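Please see the structure below; I have some questions.
Complex shown without one protein chain; remaining protein chains in place.
Let's look at chain A:
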Amino acid sequence: ISGAVQGAGGDMQWCLSQAKGSLDDDVTEADIISTLEFNHTGELLATGDKGGRIVIFQQEIENKRQPQYRSEYNVYSTFQSHEPEFDYLKSLEIEEKINKIRWIPQKNAAHFLLSTNDKTIKLWKISERDKRPEGYNLKEEDGRYRDPSTVTSLRVPVFRPMDLMVEASPRKVFANAHTYHINSVSVNSDNETYLSADDLRINLWHLEITDRSFNIVDIKPANMEELTEVITAAEFHPHQCNTFVYSSSKGTIRMCDMRASALCDKHSKMFEEPEDPSNRSFFSEIISSISDVKFSHSGRYMMTRDYLSVKIWDLNMESKPVETYQVHEYLRSKLCSLYENDCIFDKFECCWNGNDSMVMTGSYNNFFRMFDRDHRWDVTLEASRENSKPFQVIKPRKVCAGGKRKKDEISVDSLDFNKKILHTAWHPQDSIIVVATTNNLYIFQDKMN
């Protein structure tokens, strides 16, 4: 019952803080945002696009003390992560689109992240340089070597401040381990290993070792004709370094324990909700396909996103989810059209807020949805420059499923299915959210009077 019981979520008032990206209605293919990820402190926000580029935004620290400006993010670093490649054996292009970015927990001044396209994972080091050595004895400031005979005295070179320069350099390239398209990357809580998952296999890597990886899940059938299920997402447990889950196109989630055996084809737990026979259709399987799986920060729950809903699972109960939230149930009667225009295959992601009390996911028409788990409250918001002025509280939206359309409601048939929000992110420690439309980034903050 939305809005009936107001609590923490209901008290939240979201304001648009920034909108980044081109104002053009004409979207350049390469600019389409394909992934979004906050680092562990929320200070940095990384975005990847179809053109293989990564743009990292940094929170303005000076503004953090002023609550209304705390969500100002500015470009920190931009670099080309992946280039398009050509697979000569198959005569196929390998897209440079960045599928996932995952940050490595910070150990020193530099930041590290993993970025992946369909085939290759790269470890990038992003470091700052704000000082440079000056006062060499044998070199001029411009680098030319001095004639040693002109050196009459010695001095110790010192570091002098310079304009901040942020450098991104590829430290490791993890290649040639995936025959199929990589859909997930997840860093283990041991901070030494990570997994990468493609449609049929999951590999385990050591962050330092690029020339080998261990295959830990392989669901490729001996006879490819028997292929009926693929892996859609995978993630390590946030605290138990031996545990990971992977979701499938049939709506199941398997949890595996790496201590049990080297090849984790046998799951230790399988989460699956029995199908509702009254809702059965030819599209049942497609809409049950899980597009994203995310553990809660606490590690007690996990969230899955399928086409029409978000489900919260208690890791101790495999038979059914503990909570189910309908994202856009009004689309159920439109599944045939959505199948025809391929929208039914859109892969929406989902995310938790910092204390696991709220979850968020995207929808069509540049709408996104937030669910408050504690207070059973949900809201639909829109990412739009026209309807949002900075620091103005944005109005909830409502979709009219049928019958009489009230004022301010939008009917299902008027929804723009080309405007989809697939990627959303929630600041790990603050009520700041980021939502990606096709090629724009919207940053909202809670007003917090």
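Methods note: contacts are C-beta pairs under 8 Å (C-beta built on N, C-alpha and C of every residue); 3 or more make two chains touch, one makes a residue touch a chain; residues count from 1.
Keep this in mind: contacts and distances are computed from a predicted model.
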Listed names "dihydrolipoyl dehydrogenase", "Cell division cycle associated 4", "Superoxide dismutase" or "C1GALT1 specific chaperone 1", matching UniProt entry of the absent chain: "Cell division cycle associated 4"
Contact partner of the left-out chain, one of A:34, A:203, A:304 or A:361: A:203
Candidate in contact with the missing chain, chosen from A:160, A:212, A:239 or A:259: A:212
Touch with the omitted chain, as defined above, among A:337, A:355 or A:418: A:337
Residues from chain A at the interface with the omitted partner, ascending: 88-95, 118, 173-181, 199-201, 203, 210-215, 218, 220, 223-230, 232, 249, 282-283, 285-286, 289, 334, 336-337, 339-340, 342, 345, 412-413, 417
